[in-house]
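A single protein chain has been omitted; all remaining protein chains appear in their positions.
Naming follows writing order (A and B), and every chain is counted from residue 1.
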Amino acid sequence: MSENHIDHPTPKKYVQIAIVLGILTAIEIALYYTEDIVGVFTDPILIILAVGKFIIVVGWFMHLRFENKMVNRFFTGGMILALVLFAIVMIERASANFS
Amino acid sequence: MSSSHSYPHEPTGVETRKLGMWVFLSTEILFFGTLITTFMIFKGRDFPGIKLTDVYDIPFTSISSFILLMSSLTMVLAHNALEAKDQEKTRVWLLATAMLGAVFLAGQIYEFTEFYHKGFELSTNIFSSTFYVLTGFHGLHVFIGVVLLLALWGIGQRQKGLTLEGGMNLEFVALYWHFVDIVWIVLFTVVYLI
Partner (left out) sequence: MTKIIEPNKQSNIFKRPSSETGIWSWITTVDHKRIGIMYGYAAFFFLLIGGLEALILRIQLSQPDNNFLTAAEYNAMFTMHGTTMIFLAIMPISAAFFNYLLPLQIGARDVAFPRLNALSFWIFIFGGAFLYSTFIFGTAGAPDGGYLAEEVGWLGSAPNGGWFGYQPNAGLKYSPGTAMDYWAIGLQILGIASLISAFNFITTIINMRTKGMRFMRMPVFTWMTFAVSFLLAFSLPIIAIALFYVTFDRKFGTTFFLTEGGGDPVLWQHLFWLFGHPEVYILILPAFGIVSEVLPTFARKPLFGYAAIVFAGFGIAFIGFGVWAHHMFASAISPVAQAGFGLSTMVIAVPTGVKIFNWLGTIWGGKIKLNTPMLFSLGFIGMFVIGGLSGVTHSVVPADTQQTDTYYIVAHFHYVLFGGALFGIFSGLYYWFPKVWGKMYNETLGKIHFWLMLIGFNLTFGPMHWLGLQGQVRRTWVYAEETNLQFWNIIVTIGAFIIAVSIIVFMINWIFSKRNGEKAPFDPWDARTIEWTIPSPTPVWNFSKAPEVKSLDDFWHSKYDEDEDGRAVRKESADQMLIDLEEEGLNPSENIVLPNPSYFPILLAAGLPFLGYAVIYKSIPLALIGALFLLIGGFGWGTEPLEEEVEENLEHE
């Protein structure tokens, strides 16, 4: 195991990543207050920002980028499965009740 | 897993406990997925009564979200310090992570109490039920995380100090903690901002 630890980022890099995360969060909060200006784009942008933060934390802080492919596939597999299943449930519930 | 001698294991090269944790986290996606789905389904519904938007306080939650986000940084720094075999620094960062987690929890408790005072209770209506169960389930995860971090910190006080191997190892807990953080990244957007 110890050999793949060599590639891990340095503390400085981690702090930089955290700053990026902080800025993204600030943009998110700003977007909440500027909803009137940004309009319909607010929600998509918010989702993209959240996904971005998610990927940064999983990839760098959890070292998924540096991890075995097996682990990667498992985690993304669970993610995709969940997204597809729950998207179907949400769409079905939204259409069946109010159409 | 230093035992078993000539017995082969880990053909994938991933430490078994870490692999187990990743498998666990993958299923956690489904736990939170179900909760978020429920929240989203009802969020779009038209039902009379008090809603989350009537009671919440975005600046407050933003700050506590930011605190939890930063606890991921301190966690990864603890991990980094341990890889550099710096026990002292590891313990400091661990404690910092646990403290940030505790502050987040305190914030959540305060928030819940405020909401209750404003008449937004668990069984008030479907909006309040889905909100409390979703964020409460996450809060429970944070609580368990804080307990694990403190346990780890306690183990670190012993002579042998912390290692990256064996039962309760730091990497194991770190993975869990980061996961709790990314769940909140999603929840903050889904519950509060959208």
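Just so we're on the same page, a contact is a pair of C-beta atoms (placed from the backbone, for glycine too) under 8 Å apart; a residue touches a chain by one contact, two chains touch by 3 or more.
This structure is a prediction, so every number in the text was calculated from the model and none was measured.
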Contacts of the hidden chain among displayed chains: A, B
Residue among A:Val20, A:Ile47 or A:Val89 touching the omitted chain: A:Val89
Hidden partner interface residues of chain B, rising order: 3-12, 14, 16, 19-20, 23-24, 26-28, 30-31, 33-35, 38, 41-42, 45, 47, 49, 122-123, 125-127, 129-130, 133, 137, 151, 166-168
Absent chain, residues of chain A that touch it: 70, 78, 81-82, 85, 89, 92-93, 95-97, 99
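The working rule: only the chains that are shown with their structure count from here on.
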Separation of chain A from chain B, taking each centre as the mean of its C-alpha atoms, in whole Å: 15
In the complex, chain A residues that touch chain B: 1, 5, 8, 10-11, 14-15, 17-18, 21-22, 25, 28-29, 31-32, 43, 46-47, 49-50, 53-54, 57-58, 60-62, 67-68, 70-71, 74-75, 77-79, 81-83, 85-86, 89-90, 93-94, 97
In the complex, chain B residues that touch chain A: 12-15, 19, 22-23, 25-27, 29-30, 33-34, 36-37, 40-41, 44-45, 58, 62, 65-66, 69-70, 72-73, 75-77, 80, 83, 164, 174-175, 178-179, 181-182, 185-186, 188-190, 192-194
